[in-house]
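Our next item is chain A:
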Amino acid sequence: MSLEFLIASAIGALVAGGVYLSLRARTFQVVLGLTLLSYAVNLFLFAVGRLTVDRPPLYAKGVADYADPLPQALVLTAIVITFGMTALSVVLALRSFLESGSDQVDGIADEEAES
Partner candidate 1 sequence: MSSAIDLAVAALVLLGAAFVLIGSWGLVRLPSTMERLHGPTKATTLGLGALLVGSVVFFQGKLGVWTAHELLISVFLFITAPISANMIAKVHLHRMRTGALVEPESIAGEPPAPAPDVDWATFQAPRDGSSASTAGS
Partner candidate 2 sequence: MRALLPHPALSALLFLVWLLMANSVTPGGIVLGAVFAIVLPRFTRPFWPDRPRVRFNRALLGYALVVLYDIVVANFDVARLILFRRNRDLRARWLVVPIALDTPEAITVLAATISLTPGTVSSDVSADGRFLLVHALDVADPAAEIARIKARYEARLLRIFA
Partner candidate 3 sequence: MTAFDHLIVAPIVIPAVTAAVALLVMRRRRRLGAALSLAGCVAGLLAAVALLVTASDDAIRVYAIGGWRAPFGIVLVLDRLSAAMLVLASLLGTIVMAHAVITAADRKGWHFHPLFQFQLLGLNGAFLTGDLFNLFVFFEVLLIASYGLMLHGQGAARLKAGVAYVVVNIVGSAIFLVALGLLYGLTGTLNMADMGVRIAMLPSGDGGLARIAGLLLTAVFALKAALVPLHLWLPRTYAATMPVVAALFAIMTKVGVYAMIRVVPLVFGATTGEAAWVPSPWLAPAAIVTALLGFGGVLSGRGLRESAAFAVLGSTGSLLLVLAAWTPAATAAALFYLINATLAGAALFLVADVAMRRRGQYGDAIVPTPRFAGQDAVGLLYLATCIAAIGLPPLSGFIGKLLMLRATVDAPAQPAIWATILGTTLIGVVGFARSGSAIFWKPADGGAGLVSAERSRADLTAPAAALGAIVLLTVFAGPVSDWTAATARQVFAADRYVAAVLSSEAGR
């Protein structure tokens, strides 16, 4: 097995789990789903720089073989942004639950409330 295979399949598993969970009817599961998806996305974004073992992008003269630093910078940015978004969505999910007493997002509770 190659590292590429491991990463690609891990991305796939995380995406599959993320998609499945974010399609659940309650906010917490959805948040879990988003978390899995963001792991997958970060891994993917990282992987597009190709995989490099033991060559961290720390500049040294004469070194020509190094991991692509740019995707790493992008993933860092993405991790931070994802964290902000996760935090907000978690709090919002809680806040909405506190306000309405329901953590469902399938619209069924709303329909009941409306009728």
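Candidate entries met the following condition: all candidates are chains of the complex that A comes from, given by their letters.
By our rule, contacts are C-beta pairs under 8 Å (C-beta built on N, C-alpha and C of every residue); 3 or more make two chains touch, one makes a residue touch a chain; residues count from 1.
Please read all numbers here as calculations on a predicted model, not as lab measurements.
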{"item": "Which of 1, 2 or 3 touches chain A - same complex, any copy", "value": "3"}
{"item": "Contacting residues of chain A [partner candidate 3, same complex]", "value": "22, 27, 30, 34, 37-38, 40-41, 44-45, 47-50, 70-71, 74, 77-78, 81, 84-85, 88-89, 92-93, 95-96, 99-100, 105, 110"}
